[in-house]
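Only one protein chain is missing; all other protein chains are in place.
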Amino acid sequence: MSSLSYLAAATRAVAEEMRRDDRVWALGEDLGRGGVFGQYRGLVDEFGDARIADTPISEATIMGAAVGAALVGTRPIVEMRFADFALCAVDEMVNQAAKARFMFGGQARVPLVIRQPSGMWRSSAAQHSQSLEAWYTHIPGLVVAAPATPADNLGLLKAAVRCDDPVIYIEHKDLWALEGEVPDDGEDVLVPLGRARLARAGDDITVVTWSKMVGVAEQAAELAAAQGIAMEVIDLRTLWPWDQEAVFGSVVKTGRLLVTHEAVQVGGFGAEVAATVAEDLSDSLKAPVRRLGAPRTPISYAKPLEDQLRITPERIAAVAAEMLGD
Amino acid sequence: MSSLSYLAAATRAVAEEMRRDDRVWALGEDLGRGGVFGQYRGLVDEFGDARIADTPISEATIMGAAVGAALVGTRPIVEMRFADFALCAVDEMVNQAAKARFMFGGQARVPLVIRQPSGMWRSSAAQHSQSLEAWYTHIPGLVVAAPATPADNLGLLKAAVRCDDPVIYIEHKDLWALEGEVPDDGEDVLVPLGRARLARAGDDITVVTWSKMVGVAEQAAELAAAQGIAMEVIDLRTLWPWDQEAVFGSVVKTGRLLVTHEAVQVGGFGAEVAATVAEDLSDSLKAPVRRLGAPRTPISYAKPLEDQLRITPERIAAVAAEMLGD
Amino acid sequence: MPDRSHNIDPDRLLGLYKTMRRIRAFEEAAEAASLDGRVGGAVHLSIGQEAVAAGVCANLRPTDQITTTHRGHGHCIAKGTDPGAMMLELFGKEGGTCGGKGGSMHIADFDVGMLGANGVVAAGIPIAVGAAHGAKLLGEDRVVVCFFGDGAINRGPFLEGLNWAGIFALPILFVCEHNSYASTTRTEAVTAGPGATARAESLGIEAFEVDGNDVVAVDGLAGELTGRIRAGGGPFFVTARTYRLKGHTSVDPGAYRDEDEVSLQWAEDPMNRCEEELQRLGLAAAELETIGRQATEEMAAVAAAATAAPHPALIQAFTDVQDVGAPVWSALP
Partner (left out) sequence: MPDRSHNIDPDRLLGLYKTMRRIRAFEEAAEAASLDGRVGGAVHLSIGQEAVAAGVCANLRPTDQITTTHRGHGHCIAKGTDPGAMMLELFGKEGGTCGGKGGSMHIADFDVGMLGANGVVAAGIPIAVGAAHGAKLLGEDRVVVCFFGDGAINRGPFLEGLNWAGIFALPILFVCEHNSYASTTRTEAVTAGPGATARAESLGIEAFEVDGNDVVAVDGLAGELTGRIRAGGGPFFVTARTYRLKGHTSVDPGAYRDEDEVSLQWAEDPMNRCEEELQRLGLAAAELETIGRQATEEMAAVAAAATAAPHPALIQAFTDVQDVGAPVWSALP
C-alpha cells in the first residue's frame, strides 16, 4: 500500500494499462502537456505522441474516431475534459458507441473508456459543473462508473480499460487532490465493475451514494453517530450495472434507504435506486425511501449560490434523523 | 368539434400560432416540401420560405441558430425530424437553450419549441426509434411535453409555442395517423402545460403514462375491466412539470400505482414518478409501486424482435392483476 | 482531368459491369419487397449511383475497410458482402448480416471490411477516420474508404473528420456521392460556396472531381488514389457527380423533382454508359444481357430465400448488448 491522490491513481492506471496492452491509447485536447487537470502528466514521455494523442477541439470526432478505432481493434481512452463538453459528442456516444455491437449483430465490440470529469468545482458555473451520470444509465450498451476514492480510481479505471464495452467513466473534479491508500500492484488492484463498496457499516439506515458524495455521506455518518444513529454508507462505484445485491442486503438489514447524489434530483439516478427498492423491498422498509439530490436549477457561479445546491453532511444527517422518526 | 389526425392537429397548431404571432417561425430539413412526415404540409404556401425555413442537415446549428434567434425576440419552432437526431444538438439544447436565461441573470428568454418525433415506428431500428424524454426532465430550464391525442397535439403545441421557456415537444411517430375530436377554436383549445388528463376513471389502480402508451393503457383497462379490475389511466401530457396533484389524488384513491412507458425502464421517467409516490404517499399504498418500461437494450430492426420491447395491453393488465393480489 | 477511359482492360470493365448489374438487381429486388410490404423499414435505393460503388471498391483489398450511409447497399455488394445475407437483413431474418437486428441502414460485414452503414447523416465520417487512425496505430497496411452524400457536407463531422484525417495523415479516401439531393431538398439550396471539393481543399486535403456515372473514370481515379495511399500518401478526397434516379426512399415518388430533370438523368444512367463502353470495346450485346439476366436471377433467388427464411430467435432482441450489465431475457407473455 502507498498513498496516492485520486488524480495520480488515474495516471497510474492509464500508464499500467498502456504498458500491459499495446492497443490501449488515449486521445484528447492538451494531453501532451498533461491534460487540463494534469491527469496525463508524464505519459507522453513514456508512450509517445501517437499513443498519448493531442487532438483538435473536435469533441464529436474525438468520440467518433475513438469508436472507429475501437471497432478495428484498438482500445481508446477518450478524454472529454469536462463532462459538459461530452454533450458535443452525444450522437457518437449514444447512437454509435453504445449501439454498434448490437446493431451489427455482435460482429464487433467498442472497447472505449470515456472519461468525463464532472461535478461542481471552484465556481465553474452552469457549463462546467454538471453531473449527468443518470443519462448514461438510461442508454443500453453503456457501462457507467463513478469512483469515489484513489484506490477505486486506480482499480475501476483499469477494469474499464479492460472491459469490452464502452464505459462512461465519471471522475469528480473536486476529488483530484484527495489522497488515499492504494494497493501497490498485482491483480487485486482491479476493482470489478458492478460491485459496490461498503464505505461504513451501520444498522439504522442505508445511505446509497457515489463519487464525491461518498465522502460527504461519511461525514454525515459521523454527525448521525453523535445523535445515536448508525448509518451504513454504500458507495455504489458503478451505476450501471449497479449492485442491487449489496443495496438490498443493506436495506433488508436497516429497513431504511436514503439515496443521495450531487446531480439534480428530478430524473437523477437516485430515482432508479429508490424506485427499485420501493418496488421490490417494500416489506422490509420501516420508513419510506428518500432521495436527496440537487434542486432542478442550473448551477450558479457565485460561491454562496453554488453552495445552495450542495448536499451537505448536515442535510444528509437531518434527513436520516427524520427517517428515524426524529 | 371536428375530427383531425394527430399529425393534422399539429399542422393546425403551427399555422394558427404563426397567424397569431409574426415572430413565430419554423426551421428544419425539408419543411418546404412538408417535412419528412408531412407535418408542415401547405405551410410554406401560406407563410413563405422565410418563416417555414428549409435548412441544411446541420442539427447542431438548427438548434443553435434557433437559440440565437430566440434570444433576439423571435419564437422558433425547431424540427428535429427524429428524436435520435437531436442527439447531434445536445450542447445547443442543454448547455445553451436550457441555461441561457439563468446564466445571464434573467436578461433574456429562450422561447423555443423543439419537436422530437419519438418512439418505435415501422421497424426503424436502433437509431430511429428512441424515447429519451427522461433525459430532458433531468435538465433544469427545460419543459417537456408528450401529447397522446390529436386534441392535445393541437392544444399543447399551441401552449408550447406561447411558452417563454424552451419546450422539448415529443410527438410519437406511431400516432401521426391517429384520428380524434378536437375543439374548433377559441382559447379553450389551449392545453395548459403541466396539467395531466384523466383518460379513464377507475378505483382499483392508477396507471400513469404518456404519449402512445396512453392508448395502450386504455386497452389494458378494457382487459382489466373484464377481470373486474377498475383501472384509472392518467395521461401525464407534460413530464416537466408533471402533475403531482393529479397523480397523488388518484393514488390516494386507488392505493396502487403503476407507471408505464415505452422508454427503457432503467433511468426512465417512471422512476421519478414511482420514487416520488413511494417517498410521499407510502401510507396510502395498498401495494408497492410498480414500473413497466422497456428492457435495457437497443431497439431491434426485425419486427418480432422489436415487438419484444413493446409494452402491450396484456402485459399492463397482467401487472395490474398482480398488484391486486391476483 | 486526365482521360482514363481509353486505357481500361475489357475484362476489368466487364467485372465492373457485373458488379453494377448486381447492385442494380439487388436494389430492384429490395424495392419490390419494400413496396409489397415484405421489407418493413426504410429502404434507400442507390439506383443510378452504382458506378461509384463499383469503381471505387474494385480497387480495394479484402483487408481494406469502408463505411457507408443509409444508402449503402451498393457499397456493401461492391466490397464483397454476400447479397443473400444483405437481403435477409433487409427482411429482418435469421442469417442477415446483423442477424436481422440492424436492417438496411445498419448493414455491416466486418469479415470483408465493411464497417457499417449508418442511420445518422455524416456519422460515418469520424468512424471511418477512426478506423484509419486505428490502422496507423496498429501498423496495419490498409486503406479506408468513407462514402457519404452531398447532404452530409453541411454537418459538423465533415469538417472535424477531414481536419483530423489531415493532421494525422491518415490512409483514408473520402468519397462524396454528389447526387444533388438530400431527401426532398436540392443540396445546392442549402450549401454555401463551391461545395465539397473546395471544402476538402481548404482543409488541406488533395481533392478531385469525377463523373460518377462513368465507371471507368471512377475506377481510374480510385486506382490512382488508393495506390498513392498504399505508398504512404493520403488522405484524399473525391467528389463523384451522380444522380439518385429513384426517390429518397423506396416509397418516395420524388414529385419535388422536375420530370425533365429526371429523364435527362436517366439518359446518363451509368449502366447504359458502361454498356456503351463495353460495346465499343467489342463486347456483344447478348453477353451483356446474359450478365443482366444472371444478376436479376441471383437477386430474385436471394429475395425468395429471404421471403422464406425464418425470423430470428426472440432472444436475439436481448443479446449482444454488452458484457457487463447485460439485460436478462425472459420470454414475454
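Letters A, B and C name the chains as they come in the text, with residue numbers starting at 1 for each one.
Here, a residue touches a chain if its C-beta (ideal position, glycine included) is under 8 Å from a C-beta of that chain, and two chains touch if they have at least 3 such contacts.
For clarity, every value in this text was computed on a predicted model and none was experimentally measured.
Considering the intact complex, the chain excluded from display touches A, B, C. Here one chain is not drawn; of C:86, C:205, C:278 or C:291, the residue touching it is C:205. Within the whole complex, the absent chain has one touching residue among B:29, B:84 or B:165, and that is B:165.
The chain not displayed touches chain A at residues 29-30, 32-33, 36, 54-61, 84-85, 88, 122-128, 295-298, 300-306, 308-309, 312, 314-315, 318.
The missing chain lies against chain B, touching residues 23, 25, 50-51, 53, 55-56, 58, 60-61, 63-74, 91-92, 95-96, 100-108, 140-143, 163-165, 193-194, 240-241. Mapped onto chain C, the interface with the missing chain covers residues 154-160, 162-167, 189-194, 198-199, 201-205.
In the analysis below, only the chains that are shown with their structure count from here on.
Among the other chains, the CA centroid farthest from that of chain A is the one of C. The geometric centre of chain A is 30 Å away from that of chain B, both derived from CA atoms. Computed centre separation for the pair chain A/chain C is 40 angstrom, with centres defined by C-alpha atoms.
Residue positions of chain A touching 2 or more other chains, listed in rising order: 91, 95, 102-103, 140-141, 240. The set of chain C residues that touch two or more partner chains comprises 96, 98, 100-102, 106, 118-120, 156, 321, 325, 327.
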